[in-house]
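The complex appears here without one of its protein chains, the remainder shown in place.
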Amino acid sequence: MQAAGTAKDMKKLLGGESTPWLIVLAGFSFLPLVLGPYWLNSAILGLFYVMMASSWNLLAGFTGQVSFAHAAFAGIGCYTSGILSAKLGLHPLLGLPLGVALAALLSLCLGALCIKMGGIYLSLTTLAFSEIVHIVIQNEYQITRGTMGLKVPFIVGPYSKVTAFYIMLVAAAGIVWLVRWIINADMGLRFRAVLNDETAAQSLGVPVMRVRLTAFVISGAMAGLAGSLYGHYLTLITPHIPSLDMMFHVLAMAVIGGLGTLAGPIVGAFLLEVLSEFVRQFSDKYHVLVFACVALVFARFAPQGLVGLAVDWWKKAMSGGRSA
Amino acid sequence: MEDLLLYLTNGVFMGATYALVALGVTLIVGIMGVVNFAHGELYVLAGYFSALFAQAMGLDPLSSMLVAVVLVFFFGLVIERTLIRPTYGEEMYSLIITFILYIILQNAYLVIFGPYPNKPPNWVSGASNLFGLFYYGNQRLASFAAAAAVITVFMVVMHKTWLGRVIRSVAMDREMASILGVNTERVNMLSFGLGCVLAACAGVILTPVFPVTPTVGVGISLTAFVVMILGGLGSFTGCIVGGLLLGIVENLGVGYVSSGYKHVFGFVILILVLFFRPTGLFGQKQL
Partner (left out) sequence: MSLLDVKTISKHFGGVQAINRVSFSVRSGEILGMIGPNGAGKTTLFNLITGAVPPDGGEISFQGGDITGLKPHQTCRKGISRTYQVTRPFGKMTCMENVCVALMENRPDLKGAARRQKAEELLGMTSLAGKEEWLAASLNLIDKKRLELARALGANPKLILLDEVLGGLNSMEMETALELIKSIRDRYEITVVWIEHIMGAIMTVCDRVIVLDQGALICQGSPEEVCRDPLVIRAYLGEQRDA
């Protein structure tokens, strides 16, 4: 990513000033007033993907650990609070923290397992873990109702897309804010040092293993939260959530938006969600294919993503200045 | 006893095919350090091609297989040139790119070939009596023989021919090989192509037994990875032993424990190996 040549550019990629974000947030709060139920649903999905893509980006984009278990953790959060509420009558808002906790715990275990491994091993292990979760959920029909789907109660109160939207908005904003804080604080400096060169980082005093594990747990917990909320919004949860297909969507959004940037996953999530709605109107068969081709083009030719490209373009437009 | 022998026979049969796919992945990982998530999709592509040529063009089994393998070989070269080579060294991006490629191919198959299973006609029909205990499909036996033959040829090429030596030298010490005049870029390309050929061979050999659908690719890729790591990165012998071992364990598991969890056995093995003995059974190289 030779996108930015100076610290000012890096700051832009990493979130910059607060004001633009607050404006965006305010703008989003008005959406339920203007959107009909179809597009409101889309917006809610978009928020779910924002949470997923941002938290995956924390792990892959900022510490270089390409984990394929992210969707699995969302599924763990989702099914934990789902099963607790459906079978034991626990209120979703109480089941939520439990789902998050379990996701965090399993992230810790998985992260610890992978801690000594390099890129390939880590990715394969997370992939194996993801598939195990998927298969277990599918097979334990008695508890999870497998592919038939498990009916779970709505998040809180009577079913309302508007309520769901605001809850998801708060959660997504919370996650983005947390990611932003982590990136810009000392921990973020550590993360990026580990991303750039683990060996050098370690020789300078960075506790690399601890950093990687922290990233794993935080991102896993966030996925668990996203998954739980999503499940209680859909009110019918299926093994589609902990699936490679879901994982691909999250990955594609982060990649197209821009790995290693703050705004990237957000842009990627909403853009692709809206785009997929349009493509779906024409034909349901092709939408994943189209996505994937776009994602491939970006991964191959513009790994800095849309946000990275935008910053590049901005830089070129402003001056002929110092470039990397 | 009869059950056990049946499971073992199945295990050895499946194991040989696992070994074949794993060899392809290991070759690519060993030479280029790239994990090809789309490996299984190439198996599927070859399977579809062989079915297509046999049915649509009425070619005999052997020719349709050969044409399929050759086509996949060239497809592999194209992939290497356009997608893999530019990301060489950037581990994270080659992972992401091959993952996306897998998604693309899987969905492309769905669109192009449709969701229904596809297979070329069997080469042989009927069944033989094994061990005087049960009947086992002749096609399976023929496929097993073919897989064993391809594996043998591959090992001979790798260990006894000039080409094999060049490839192994690059895998062992790229810099040195380059200094000694080896065109490492071309070796990369050839190795990738060769890896794809192995996947394709597995595809055309197995499709008569297990028809291909657009979604089987990922399971094949994952199995190949498990075998690769079980056997030990960089070890071809490891692939063969690991493949057979996995095949047997899986089939015993399916027979005696549960068939729904068939794939979980492999993944659990993967995690156990990575935890206790990351270099695998025969591994020497650490990536």
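First chain written, first letter: the chains are A and B, and each begins at residue 1.
Just so we're on the same page, contacts are C-beta pairs under 8 Å (C-beta built on N, C-alpha and C of every residue); 3 or more make two chains touch, one makes a residue touch a chain.
Note that the coordinates shown come from a computational prediction; the quantities given were computed from them, not determined experimentally.
Considering the intact complex, the chain excluded from display touches A.
Considering A:Leu40, A:Val208 or A:Leu309, the position touching the chain not shown turns out to be A:Val208 (whole complex).
Where chain A meets the omitted chain, the residues involved are 1-2, 4-8, 10, 186, 189-190, 192-193, 195-197, 199-208, 260, 322-324.
Note that in this section only the chains that are shown with their structure count from here on.
The distance from the centre of chain A to the centre of chain B, each centre being the mean of the chain's C-alpha atoms, comes to 32 Å.
Here chain A touches chain B in the complex through residues 60, 64, 66, 68, 113, 116-121, 123-125, 127-129, 131-132, 135-136, 138-139, 244, 248, 251-252, 255, 285-286, 288-289, 292-293, 295-296, 299-300, 303, going by the rule given at the top.
Listed in rising order, the residues of chain B touching chain A in the complex are 29, 33, 35, 82-83, 86-87, 91-93, 95-97, 99-101, 103-104, 107-108, 110-111, 218, 222, 225-226, 229, 260-261, 263-264, 266-268, 270-271, 274-275, 278, 287.
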